[in-house]
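Read through the structure below, which is laid out as structure tokens, and then see the notes.
Yeah, one chain of the complex is gone here, protein chain that is, but the others are all in their spots.
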Amino acid sequence: MVTAHPGLPEFDYVKPASLAEASRFLAEHAGAARAFMGGTDIFVRLRDGAWQAQYLVDVKHLEGMQALSFDPAAGLTIGAAVNLNRINAAPSVREHYPVLAEAAGTVASYQLRTRATLAGNVCNASPAGDTLAACLVLAGQVSVHGLAGPRQVALKDFFRGPGKTALQPGDVVTALRFPLPPAGYAAKYLKLGRNTLGDLAIVGVAALGYREAAAAAGLRFRVGLASVAPTPLLLEPAALSAGPVDEAALTAAAEAVAAAAAPIDDVRGSAEYRRLMVRNLARQALTEVWRKIAA
Amino acid sequence: MLKTHPTPARGPVGESVARLDGQEKVTGAAQFADDIQFGPGLLHARILRSPHAHALIKRIDASRALALPGVRAVVTGEQTPGYIGLYLQDRHIFCRDRVRYIGDPVAGVAAVDEQTAEKALDLIEVEYEPLPAVFDPVAGTRPDAPLLHPDLGQYEAVNFIFPKPNTNISNHFKIRRGDVAGAWAQCAAVVEREYRVPHIQHVPIEPHVAVAKWDEKGKITLWASSQSPFAQRNLIAKALHISQSQIQVVAPYVGGGFGAKAGVSMEALAVVIAGAVKGRPVKLRLTREEEFFTTFVRQGLVARFKLGCDTEGRLLALENTYYWDAGAYTEYGVNMTRAGGYSGTGPYDVPNVSVDSICVYTNHPVGGPMRGFGMPELHAGLEQAMDDLARSIQLDPVEFRRRNCIRGGDTVATGMTMHPTGLPDCIEQAAAAINWGHKAPPSAPTKRRGKGFAIMWKAPAMPPNAGSSARVQFNEDATVTVSVGGQEIGQGTFTVMAQMAAAALGVPYEWVKVAGPVDTDYSPYEWQTVASRLTWSMGNAVKAAALDARRQVLEMVAQAWKENPDDLDIVNGQVISYKTEEARSLKDIVIYGLPNPDGDGWIGGPVLGRGSFMPTYVTGLDAETGQGPRAVVHYTTGAQAVEVEVDLETGKVEVLRGVAAFDVGKAINPEMVKAQMEGGLVQGISTAFFEGLKLKDGRVQNPSFVDYRIATAADAPPQVEAIIVEVAQDDGPWGARGIGEHSMVPTLPAIANAIYDAVGIRMDAPPFSAEKVFMAMRQAGVVQ
Partner (left out) sequence: MSLHHITLTINGAVERATVPANLTLLQLLRETLALTGTKNGCAAGECGACTVLLALPGAERGEPVNSCMVLAVECDGAAVVTVEGLAHDHQLDPVQQALLEAGGVQCGFCTPGVLISARALLDRNPRPSEAEIREALVGNLCRCTGYLRIIAGIQAAAQLGAPAGPAA
């Protein structure tokens, strides 16, 4: 019967004192325990029975989880428990990574963003994760604390399938890190939902471009896609690195991006429409980025 | 006998006074059904529902559920042999031998908490034998279609509903007027169209909740979020074969109804479950997910239109067929299909008419009343087809409507003479406000603008003798308590009733309160809070009760002052004499009376006014032709215009501006009238772009806010203008008639017409999602 339960199922709430303890507990209870940040995804899925958990492990208070810092040399570090409103409002993000602020601000509603986190969005690996396309074009890294201690995983290697990631039992994501973006870069996130604001993405496209003398065209572009393949995609359109960038090349690049997408039909939209929208939004986003960096 | 002074529209009638319920609603003090505290004795109920669209129930075994600690009772259809229904008694409270939609209630559990009740559901074993199902209303009418209700011929029905035994057709309403077949030859243009309207849901923000309790003597109390406390008392009593007086329904504020909380849907389940645990209150609260498919939904429609006009654009003939996808039970829905039939021409003067409005059982969620009661569905296609017909003879769509719209004195298709109506004025005002005929440039080269127009009519759809009653009583301090059985569901009826009582009595608005919650043991009778009928019908009752109270006061004072009551008046809470210029406060005298001027003793006593109203003039209609002197009490009419911008890159449509003009007879509270027009228009926008239950083999694929989207604050247009037109209703209080439902009716077709104006495409069904618009543009070669 398709119906959600009135309340959350039973579970134990666990609040470890350290990352090491968290990793240990999660590893010992692999399959039965889930780490959680804002809970905005996990509570819904527990309620509708899609996920089960015997233990919910609250990790937001652990060291570094609430930190958001920018270093002019190393880039941006966003603690896993930093909520999306904070990311959207942070001056350092708005100045150096405006596309990330933009993408964070498109997720659901303000009150949901008070709880939702970038790390949660990444860990859930929903193909429709609103922030993932922007994180990918910004070359994000995931900081993970596991049984063997901390490690880094590049975001582009992190997603393995819908809801599937490179995380192992005992892993806790502690932060997302973004290197300094290329000098003079521009980026744009375009999202198409059913409502004007607040909906999940039917299609989300992030484009990033910058000048690079080594490239044939003197410019390089990256495109991140959400909602149009089993995992978020990161692409570097060949049409824009081979020769001069003009309207025709941008159109060709957008066509290529659309061809690389592997969307599905679902209740939110058809595969055919999604592919067409990847094309149109990629062209729009790339054109806007190109105009900025070429100017 | 007292000759009452005429009651001119003196304050506060016609003034935009503050809402009576405003303060308690902004402080969180206002009580809704789920807010009532029942203490630790409260039990919680959950419902086991059918996973099959159509099946026979072979066996139910609840023994394991009953053995679960914390479970207090399990009930099934065995406890509910009787039938229930408003116009056609076609359903059992719990299914007995057969389930007819995914979600049909099969068993109910009462337990100490919701979680335990949920666990118990998993322990109830039900054996089904699946049956072939009907998922399309047109297919459902075919002779070889699986039969959903083999007993249709035995069901009790009101005398204006015509079920066809041994078919899936539970009502077939017909209009036959003039010579349709002969008229086509005289037409200069004929259009034929088919449109589909999906099922949608009302989406009140407050989900359904009901708490029921039986005492040892068999008296039942039901607390519910309800538009229909009296109808619920009546229908549940009949189904349980008990007296209406054995049931008390208490109904506090309703957190949005839109029809979903009219009649009986889930409330009877709570009553039956509570019957198994006498003495304990049992709460049944639907989840949002259940809300989407287990109460009422707005039924789907397949509509076929054939319209013809002459070279001048005068409508000559109309032949419309409506197949209503009415769902598993049509106890309420049958009357929507009747309303869709008798109003099936839309607000047009057409000499030759054939309308068939066919109510078809399908294995879909239960179709029930929703804001507009059939009118949004049929106007959706009709108003697009009218636009197409106008364009086919190069006539401006507004001019076409000017020439053809229904006017006072016209004969409507059922034979009734149309009362005076401001529809022509609504058309003029809406067209002027949207600057019709002028196209502004789009905001970007990749966008296109267009304007669209639509008109509508709607009558209160109800039994001919649906009644209202009211009580107006004074308190010692001369404040007034108005008691009514109509419900405050957000539309502002308590405020409007207080305004009317104040105006009729001659006391300040601030002195009047409306007793709540509505309670069938204490409140006067009201049929239901539906059909936009309260301002008119209950308003008449309140006005009559206030005048009755006023008469009592004036007669008493006249006797005391030895004057003629005709020379007295109540103004601003004081009795005054126009003859002697004497004045006296109402305080105390309205309860304790006055000393007898002729000696010892007293005259007067507690003032208590009573009033009731029931239309007495509605007639039956011929079953074969739909003809009769008066099909309805009246029609509220109106027009809407919108300006849209279509994004060629995505197909997204934005409504830049909306205009609504409606003839409300008399606006008792103009700002609240405008608020109804605005809210309805945005609900119309929401249904135009976002809403539809995605049904696949009878299963709703999107029963949550994640995938059933409604308009948010960011989707409401930047600008909405509401225009009040007032052509008085002859039997309305101060000339008023209803406006609650009407404002969402023409919005969707106006948007469709605007999209056509912008990019030249038509779609055969809403919602006009960005995807649907884009793919239609692509198919038409507008975009790549």
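Miscellaneous remarks
Labels A and B are assigned to the chains in the order they are written; within every chain, residues are numbered from 1.
Keep in mind that, in the parts below, a contact is a pair of C-beta atoms (placed from the backbone, for glycine too) under 8 Å apart; a residue touches a chain by one contact, two chains touch by 3 or more.
Source: prediction; values computed, not measured.
For the chain missing from the display, the contacting residue among A:Asp12, A:Glu28 or A:Asp157 is A:Asp12, taking the whole complex into account.
Only one of the listed residues, A:Val44, A:Leu68, A:Val153 or A:Ala166, touches the absent chain: A:Val44. Interface note for the absent chain: among B:Gly108, B:Pro229, B:Gly492 or B:Pro615, the touching residue is B:Gly492. Within the whole complex, the absent chain has one touching residue among B:Val126, B:Val254 or B:Met538, and that is B:Val254.
Residues of chain A that touch the chain left out of the display are 4, 6-14, 38-40, 43-44, 47, 56, 58, 85, 108-112, 114-115, 195, 197-198.
In the full complex, chain B contacts the hidden chain through residues 18-19, 21-32, 34-35, 37, 202-207, 253-258, 287-288, 489-492, 671-672, 675, 678-683, 704-706, 710-714, 716, 718, 720.
Just so it is clear, only the chains that are shown with their structure count from here on.
Centroids built from CA atoms put chain B at 44 Å from chain A. Interface of chain A with chain B (complex): residues 1-7, 9-10, 48, 192, 194-200, 202, 267-270, 272-273, 276-277, 280-281, 284. For chain B in complex with chain A, the touching residues are 46, 49, 51, 102-103, 114-115, 118, 285, 287-290, 649-650, 652, 654, 689-690, 694, 699-704, 706-707, 709, 711-712, 714-715, 769-771, 774-775, 778.
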